[in-house]
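The complex appears here without one of its protein chains, the remainder shown in place.
Chains: A and B, in written order; residue numbering restarts at 1 for each.
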Amino acid sequence: MSILATLPSKLAQGVYVLLMNIFGLVMEPLQRLIGVRRMPYLFLLPNLLIFGIFILFPMVLNLYFATTSGTALFPQERPFVGTANFERLYACQDYFNPVTCQEDRFWRAVHNTIVFVAFQVAGMILIALTTALVLNRKIVARGFFRSVYFYPVLLSPVVVALIWKWILQRDGLLNALLVGLGQEPVQFLLSGTWAMAWIIIISIWAEMGFYTLILLAGLQSIPSELYDAGAVDGTSSTQRFRHITLPLLMPTMMVVLILALIRSVQQFDKVFVLTGGGPGTATFLLVQYIYSTGFATQIPRFGMAAAASVTLGAVLLIATIIQLRLGRSSERHLA
Amino acid sequence: MSTLLTFLTRRRGRWRWHATDILAYLYLLIGVVVMFGPVLWLVLSSFKTPAALLEFPPTLLPLAQKTVVVSGYAEPLRLFDVTMADGSIRRLAQVRRVGLQAQMVDPAGPDEIIRVHIDQRSEVRHFRLATENYTEAFLRFNFAIYLRNSVVVTVTATLITLLINSMAAFALSKYRFRGRNAIFLIIISTLMIPISVILVPVYLVITQVGWVNNLWGVIIPAAATPTGVFLLRQYMLTIPDELLDSGRIDGASEWRLYWQIVLPLAAPALAVLAIFSVMWRWNDFLWPLIVLTRSELFTLQVGLAAFQGELQIQWHYVLAMTVLTLLPITLVFALLQRFITTGIASTGVKG
Partner (left out) sequence: MKPKFITVLLTLLLLTNTALAQVVLRMTWYDDGQEGVVMRELLDRFEAANPDIRIVMDTVPFAAGILQSLPLQLAAGQGPDLARVVDLGGLSQYFLDLRPYLSDPDYWEANFGPFLDWMRPEGSDAIPGFMTQLTVSAPFINRTLFDQAGIAVPEGPTTWEQWAEVAQQVAEATGTPHAMVMDRSGHRLAGPAISQGAAFFDAEGHPKIDDEGLRAMLQLMIDWHADGLMNPDVWIGAAGQYVAGNLPFINAQVVLYMSGSWQVGQFTNLIGDAFDWEVVPNPCGPAACTGMPGGAGLVGIAATRHPVEVARVMEFLAQEEVLAEFYGRTLFIPGHLGLAETGIDFQTGLESAKQALNVFASQVPLIHPTAYALQGYRFNRVIFDNLRDRLTQVFVGELTLDQALERMQADIDEQIRQAGQ
């Protein structure tokens, strides 16, 4: 029995060693050639090559696209217009009222995204933290419960959207429950506020498990002696939370915050399948603006879409830098 | 026995149920309902007949109308409970409906045709799993081929990702060299841009490379994940440099250090990255949709997205295929959930 158990792992080990030795036939002579100091570059090479060709170069190309207009696909065929796209994008009489802007859909997307990100990230971190705290206790079948929250993370955005579309529609489960409780059915996907509320809830549902696990790991790395010492001193659980848990959890929280923020601003797939950005433009988010301007239209405006994506990238970069700075200063503060 | 009891009732307060314990378990149980409930509803609904799917309020379990074979008729006839003029209820089978009138027969005496107003009928139903949703969907939806493509893409992409990301992370964490910080920053900054934003330029690049309608066009571009490099580098930073130095003293090459010392020690982080990679590649749909136009190359998500757009109205197929699509990852999850959750815990992704 044990032989059968170890056989696959022995086989895997054998394959691993064989494969690595084969690669070594290339890597080791190269090391003799270029020297140890240059080895990191060699290790970086495959990643950087793919990265450069398929991510970095298209991003630079995208930057170039942002300064061109027209509908040709190949960059050499596109007329250069400098900052005209950006000027059009930012041409607004009143930034708080999208209707006064030339690219009103872009600004509506900006407003929607701000609302979405604020509520979704706040809600998700709150719920993830609560769940992590609960899971950190001595409970039965902790492994099972941990997995429960992680399951929706594995589902593809299309599947998530379809599951909830089926529940939220006019004749769906939620309305059936409402009617059963004597209430009127609500057309969730026809009301701007409800639609926004639901995409926030659904994206929290689908993503919180991931952040819960990270926070749980952070919690579990806090030495229990600190808590025991606190208990001996007679501090209450709230005080322990404020003075031990929160500060020591801060670094993990920063990571979670940054990841959640980036992910939130980039939200597209689920929302697109669920509401298509509607009703009207109530759930129309930034990435959908880019997608619909550059793709889902008979005359795609690649230049505008690229300009918007450059804006998006810049905003995210600045936001992350600010966060990192704040995080570092708060760490210094606490230390 | 006492050990068992202690195990089952182990809680915060040693000998009493603390209020917070009850709250905790309540919270967790609600969590189970909220997390699994929608998926369960999806699965139950996928076994309902199209007619049952249109009902409101919907029934919990899949119910379908009973049919009966009546002599003299080729097809099985649907059974109804009919309220007759005198108030009695008879179980009749419907031959055909014309306008507001239905022609019914008694299965016991099929010679007489009884004309009944459609409002007097109510369906006779029983529990039945409409497995034909799956079989028909299976036939229309090339599940086996899409599954094969998804598996090929996912496995290959994950192996490549693990290899090149760990090599890059190794370089970035265990060496000091010119441009190290710059390169790391550039890699991280691209976390900001989702692929849907650079779709057009990436597509252009792929066409020039000649990888359109080629599974490599789906596998390679996404292999250099910034998240993977970030994750692995964080973990590798915790591997003591002394191990590497002593290895070098013993005369091992850098490559050997990498795969004999560092990789095995980084196994938990690699496992996490593997899981994420499997998840991302399995769920990719926008990019493969653009790159792959030959239907025999479609992955499962592309196939599902394709069908849900078309058969929007045929919910019974959409539901069945959604369930089929999430089945493989659910199985992987069920088998490996312990590793998944402990893996993420142990990488300790801290600042």
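By our rule, a contact is a pair of C-beta atoms (placed from the backbone, for glycine too) under 8 Å apart; a residue touches a chain by one contact, two chains touch by 3 or more.
Quick caveat: nothing in here was measured; it's all calculated off a predicted structure.
Visitor: Decide which residue listed in B:32, B:68, B:188 or B:212 touches the omitted chain of the complex.
Guide: Answer from the full complex: B:212 touches the omitted chain.
Visitor: Based on the whole complex, identify which of A:71, A:183, A:237 or A:329 touches the chain you can't see.
Guide: Checking the options A:71, A:183, A:237 or A:329, the one contacting the hidden chain is A:71.
Visitor: Of the residues B:18, B:96 or B:178, I need the one that contacts the missing chain.
Guide: B:96
Visitor: Name every residue on chain A in touch with the hidden partner chain.
Guide: That gives, for chain A, the contact residues 69-73, 79, 99, 102, 104, 108, 169-170, 187, 189-190, 192, 272, 275-284, 288, 292, 295-299, 301, 303.
Visitor: For chain B, which residues lie in contact with the unshown chain of the complex?
Guide: Residue positions of chain B that touch the missing chain: 54, 96-100, 200, 203-204, 207, 212-213, 289-290, 293-296, 305-307, 309-310, 312-314.
Following the convention adopted for this analysis, only the chains that are shown with their structure count from here on.
Visitor: With touch defined as at the start, can you tell me which chain A residues reach chain B in the complex?
Guide: Residues of chain A touching chain B: 16, 20, 23-24, 27-28, 31, 36-37, 39-41, 43-44, 46-48, 50-51, 53-59, 61-62, 65, 73-75, 130-131, 134-135, 137-140, 143, 145-159, 162-164, 166-167, 171-173, 175-176, 179-180, 205, 209-210, 213-214, 216-218, 220-221, 250-252, 254-255, 262, 266, 268-269, 273, 287, 290-291, 294-295, 302, 305-306, 309, 312-313, 316-317, 320, 327, 331.
Visitor: Contact residues on chain B for chain A in the complex?
Guide: Against chain A, chain B makes touches at 7-8, 10-12, 21, 24-25, 27-28, 31-32, 34-36, 38-39, 41-42, 45, 54-58, 163-165, 167-168, 170-172, 175, 177, 180, 183, 186-187, 189-194, 196-202, 204-206, 209, 220-224, 229, 248, 253-256, 258-260, 279, 282-283, 285-286, 301, 304-305, 308, 315, 318-319, 322, 325-326, 329-330, 333, 337-338, 340-342, 344-351.
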